[in-house]
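One structure is given below, represented as structure tokens, and several questions about it will come after.
A single protein chain has been omitted from the complex, and every remaining protein chain is retained in its original position.
Letters A, B, C, D, E, F and G name the chains as they come in the text, with residue numbers starting at 1 for each one.
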Amino acid sequence: MSEVIGNHIIHKYLRHNKKFPHVLCPGCGHGIALGALIRSVHCLGLEKDDVVIVAGIGCSGRLAVYVDFNTVHTTHGRALTFATGIKMAKPHLKVICLMGDGDALSIGGNHLIHAARRNIGITALVLNNNIYGMTGGQCSPTTPHGSFSMTSPYGQLEKGFDVAELARAAGANFVARGTSFHAQQLDKLLIQALQHPGFSMVEVVSPCHTQYGRKNKFKGAVDMYKWLKKSATPVERYAELDETGQKDRFPIGVFVDNDAPGLEEQYYALKEKMRGRKS
Amino acid sequence: MSEVIGNHIIHKYLRHNKKFPHVLCPGCGHGIALGALIRSVHCLGLEKDDVVIVAGIGCSGRLAVYVDFNTVHTTHGRALTFATGIKMAKPHLKVICLMGDGDALSIGGNHLIHAARRNIGITALVLNNNIYGMTGGQCSPTTPHGSFSMTSPYGQLEKGFDVAELARAAGANFVARGTSFHAQQLDKLLIQALQHPGFSMVEVVSPCHTQYGRKNKFKGAVDMYKWLKKSATPVERYAELDETGQKDRFPIGVFVDNDAPGLEEQYYALKEKMRGRKS
Amino acid sequence: MAKEKGNSKVTIYPDWCKGCGICVAFCPAKVIELDGQGKARVVREEDCIHCGFCELHCPDFAIVVTEIERCPK
Amino acid sequence: MAKEKGNSKVTIYPDWCKGCGICVAFCPAKVIELDGQGKARVVREEDCIHCGFCELHCPDFAIVVTEIERCPK
Amino acid sequence: MKQGVNLERFEIRLSGLGGQGIITLGRVLGAGLALGHGYQVTQTQSYGPEARGGSSRCDLVVSSGKISYPKAQSLDLLVALSQEACNAYYSFLKPGGILVLETDLVRQPPTNLYLGLPFTEMAASKVGIVQAMNTIVLGAISYLLPFVEQRIMRSSLQSALPAKIRDVNTKAFNLGHREAKREFGEQPEIWKGKPEEREGSDI
Amino acid sequence: MKQGVNLERFEIRLSGLGGQGIITLGRVLGAGLALGHGYQVTQTQSYGPEARGGSSRCDLVVSSGKISYPKAQSLDLLVALSQEACNAYYSFLKPGGILVLETDLVRQPPTNLYLGLPFTEMAASKVGIVQAMNTIVLGAISYLLPFVEQRIMRSSLQSALPAKIRDVNTKAFNLGHREAKREFGEQPEIWKGKPEEREGSDI
Amino acid sequence: MAAGRKKKRKELFALGNEAVVEGALLAGCSFYGGYPITPSSEIMEVMAQRLPKNDNGVFLQMEDEIASMGAVIGASLAGCKAMTATSGPGFSLMQEHLGYACMVEAPLVLVNVMRGGPSTGLPTSPAQGDVQQARWGTHGDHSMIVLSASNVQECLEMTITAFNMAEKYRTPVVLLLDEITAHTREKITIPREDEYEVFNRVVPTMPPEWYKPFEETVRGVPPMPPIGSGYRFHVTGLTHDPNGFPTSRPEEVADLMERMFRKIDQFLPQVSLYEEYLCADADVCVVAYGSVARSAEYAVEQARERGVKAGLLKLKTLFPYPRAATEKVMGHARALVVPEMNMGQISREVKRVNNGRATVRALNRVDGQIITPSEILKAIMQV
Partner (left out) sequence: MAAGRKKKRKELFALGNEAVVEGALLAGCSFYGGYPITPSSEIMEVMAQRLPKNDNGVFLQMEDEIASMGAVIGASLAGCKAMTATSGPGFSLMQEHLGYACMVEAPLVLVNVMRGGPSTGLPTSPAQGDVQQARWGTHGDHSMIVLSASNVQECLEMTITAFNMAEKYRTPVVLLLDEITAHTREKITIPREDEYEVFNRVVPTMPPEWYKPFEETVRGVPPMPPIGSGYRFHVTGLTHDPNGFPTSRPEEVADLMERMFRKIDQFLPQVSLYEEYLCADADVCVVAYGSVARSAEYAVEQARERGVKAGLLKLKTLFPYPRAATEKVMGHARALVVPEMNMGQISREVKRVNNGRATVRALNRVDGQIITPSEILKAIMQV
């Protein structure tokens, strides 16, 4: 992917019978992530018919309707369960889940760790804006300790998940983190994830100025992207930093990269074996 | 705890108006774990009135009814949610959750990781027998790859969770693993867990001969305890083993030991602070 | 833990014993055996070294081991 | 990526632009500004170095940057 | 808390962009009418995706009697502080209803029958903070609505605000009232009495 | 698949310990009666905690006509292969019903009216595998029940089993039948004809 | 209630959702556990501000609706007056625990702000599609108290009532609002302390050894101590005996079930809340609840102006269905009009009770729009 894939390509993947611009707020990181997803599908030369986007409920989930793939907008937190059914039934399809941080990690946390454990061949995008965007700014399981939201008016007392770490511990084959500021790296991470067997998860740190930024001293969308630029640090460099260096930064890049066969591969191999036995 | 605490002490904690022996199968590891729990409560000198056992549904959950504490037998997978409500409402109570592997990790997996993240002051016992005992031997999220159950008649294709690892990644303050064969160590682990602030989890590997052993070449209950004796290895020693040495073994002991204040402590401190402000 | 032989009294409540055999299999002094009804029975009490294993591992709390000479405190 | 100035055409579809200001803030060549209606407008197209940033980061796919001389392949 | 004018049912929509303080404006206006003037008031607003994408809307129904249907459908007054809002809601204005615009932000009014002021610019240049724009609008509306008493609405506004921004908002309110009086002319005739009954209309 | 005897409703309970193969016994017996002999049969069994703690129970209702109520409540035949089972279910036996015991495992029969064999010991010593005990019981029951044809039940058993354990189980079946014939004497009189109607009883 | 001057009542310009919080705090609510969902989220948000400031208030955001109900029940067992709020999808998720609360007799209040359904449906539009669900959504037969409110002041009042009934009958109470009622701001008046009743659950007064947690009592409601107060007992969702121990003995199960139905049924008159408006001589009676009752009231007035003797039976209790009140209006009304923002859920109850006496005309709408006064008026004029 040496060349920038421009929006004239993106436009070919958008639904022509949908109204644009989309419903998301000005400057919402989710739109940028969607661009990255489309570019990575394009780069891999996947057929639109073979791509299934399974989305949860949230601003993030709202993206699905705009792209000209097979799109399923499911229920809050459960996208991975629908995706699992689809993938097991039709293993040749590229099944991609689009979820928010609340979606994937609060109500949907169990499905995430089980999809990872099962190693089902799905690529999960967690668009992490550290907040419930859609419902108006309540805290999510990634809202940082001390920060403010509609349901933590005196500062969040709980700590947030390290999403990548959780996916790793649960058994995911491929785990990475990018941001919607680092769009080109995000393209690469998504391409890797989509090519992986088994379960792959990419966390995309994606700012929500409207619901998170506003309450936490960010002046506007641009301000949040500046923060991303400053604090997101390649994992290799991050590992070399001492504690003070790591403070106020977070690592991006690839954290887990295994090649165990996906559940659907194993299952269909079993069927094949049993068929062999029968005949 | 230099002296063995005998069953004459245990008997004082059992409900005299309940029928014994309990409903569990001969040789079920869960009974041994219950003994350890009672001993650790006894050693810490806790008042019966101050102890709350919140149990899920499963053979493991059935234990609660036999002990003379405040006991709440909840719904399948959700014990931690009830316990969270109780602990936040009455922070001085010792709240202990008794859950099975299916209970805590399959249907209840999300509550486990959230209780860990939240660091709520609860001690969670996960009685892990690698199977759904109560419902007749279907696979659980800890059923090892390749083993047999009523729902994996051709061998389990999925891999099992590393429960301790998952709890750690989710943010638990204290994480340990014991077995019902290593009862004395279990007492010690439980005592440590009960003394810890915040969320502590002890996984107890606890054999189910009836539903797991039978289908996986264990000749009887005793056979399973022999297997535990052989394969459970203190974490320090385990760490020193090479890959072949680690194969067929698993580590027991303390994996995480942090001291972050529990959510309830933080919450009541906040209230205190705000009250200060008011007056 | 008393380690001397002959000091211990091993009581098994047959009503609570389910005959799982754990105490039988792991007692270091072979003090216990299963009887014809499949219940644990103390057969060599004098060999008991009061290691506590059987008491700690009986899933049904059916065994109590005490010292013979003095009352348990 | 063309790095030479003056070779690029920067098109912004005002209908899709929501005026978030990302392209304005991060364009290395200061090609874009927000107009009175709060929409992005190309003001120094000739300075564009075709770095692609604006295209990749417009959350609304409102910007297209092409090379002037030849048709995009 | 006597009601100056007997109102059957009067519908107001305040609309514009997120961040303009539309909802606060509606709440203060509503509280002033309900608690200060003693009218029955129902106030509703836009939620969900509607409330994102930068748009904002707040409706009030004001009446002397009980309000059967709390949402606005046929507007007596539409305040539009952005072009999108104006386009979206102009058609809900009832015949003879009044349209109030932010003249800098609504460059293409859908009709030439409107009242307008450059509220944002006024806030920036005359009050010194753009955020006070909504209070200027409140002042202007308070002038326009014959059933609003300036004094009551002003004190209602004051009691809704924290001390440190009270003065500047009072100033903004007065400015809005004054400028509206100068620019808008007479209060609309049709509102003066009891609005005609709208029997059978789908309220 | 003609039915040899006309049955109104005949209730059997097989009970004992987990691991004795009670459920399999019931299924084979039920299949033999339903598919082989052409009776209406309903078979139910214990589930849940009941089925743990080592106990096991399997009921059959056999009838020539439709079975209205599929669970057993008033037993014509109780087979008890453990003391606990015998204690628990003896009271469900109807007056005149027959009790069959495992004489080594039921040391304290609740009555002296019973038929017994040391099935486990027989399996161990005469068949060579303890697991075949349930098949011996099947053979014995097949003798006892006047509406069972030995030949049909045996072939029903055989078709239910994988080839490699077929022979040993046939042997066990025959053993049970033979020993029952020798030990139990005549088939119970009361079962020979159509059992009396039990009108109004709470079936 | 001193002889001195009464305090002035506080007035607020508040959302229906905010009024719920006011009511809950007046009733003594000290625990909120929830998960946000439109159009109920403001209840949670205001609780997040208020409860930490309260003496013993606990606010907790849980990971989902299932967890929310779990926490609420836990807190209830620990002695709190506890509540949660949600909307359609979350209400569906709460059903298992709603049944658990019935079974262990844990008092709690669950506010469901109805939006368009089924499924994600119309998240920001009003509906009344969850009425029968509120009664039947959990598995297994059970009793359920379901209340509603039709304007902002009633949101406050009915929340107090919900807490009182929950505590009095040891049962979960569902308060159904619709999006309109919840998202409308109106003036509300906060009652003075002497103007509303607060009922607190009955706690045991015998020594712990004599206490049986699920024993029969005159009211059918056993006293309930908070966990940790010296009364140690077992709580389970299995059918249980008076000690709380699991049982499947038919007599014991029957006793339990019978008591649980009876403890509510025997107080039917107290539990059945409704308002009659111009009902006394009505030929045509509208039966309505929630925001539709507002439209109905107006329509009834208009019908009277046109010479039709119309009346309104406004239901505040939806279940147990106010049978007696309905029968009473059917004593003279020849026709009943039942307007609902669903395909006919309360009209089923009306028809069941009706037993052929009057003509029952259901007026239904499921497009996310409120039923207007003129639609109801038309129906009144037609029947």
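The criterion applied here is as follows: a contact is a pair of C-beta atoms (placed from the backbone, for glycine too) under 8 Å apart; a residue touches a chain by one contact, two chains touch by 3 or more.
Note that the structure is a prediction, hence the values are computed from the model and not measured.
Among the displayed chains, contact with the absent chain in the complete complex occurs for A, B, F, G. Although one chain is not drawn, the whole complex shows that of G:40, G:61 or G:92 it is G:92 that touches it. Remark: the omitted chain is touched by one listed residue; of B:75, B:123, B:200 or B:266 this is B:75. Contact with the chain not shown here comes from a single listed residue; of A:14, A:44 or A:86, that residue is A:86. With the whole complex as reference, residues 15, 17-18, 48-50, 52, 54, 64-65, 68-75, 78, 80-90, 92-93, 110-111, 114, 267, 270-271, 274, 278 of chain A touch the missing chain. Although one chain is not shown, part of chain B still touches it, namely residues 57, 73, 75-77, 106-107, 109, 132, 134-136, 138-139, 141, 150-154. One chain of the complex is left out; on chain F, the residues touching it are 27, 30-31, 34-35, 40-50, 66-71, 200-203.
Criterion: only the chains that are shown with their structure count from here on.
As a whole-number value, the distance joining the C-alpha centres of chain D and chain F reads 86 Å. Averaged C-alpha coordinates give centres for chain A and chain B that are 33 Å from one another. With centres taken as mean Cα positions, chain D sits 84 Å from chain C. Residues of chain D in contact with at least two other chains: 18. Along chain E, residues 48, 53-54 each make contact with two or more other chains.
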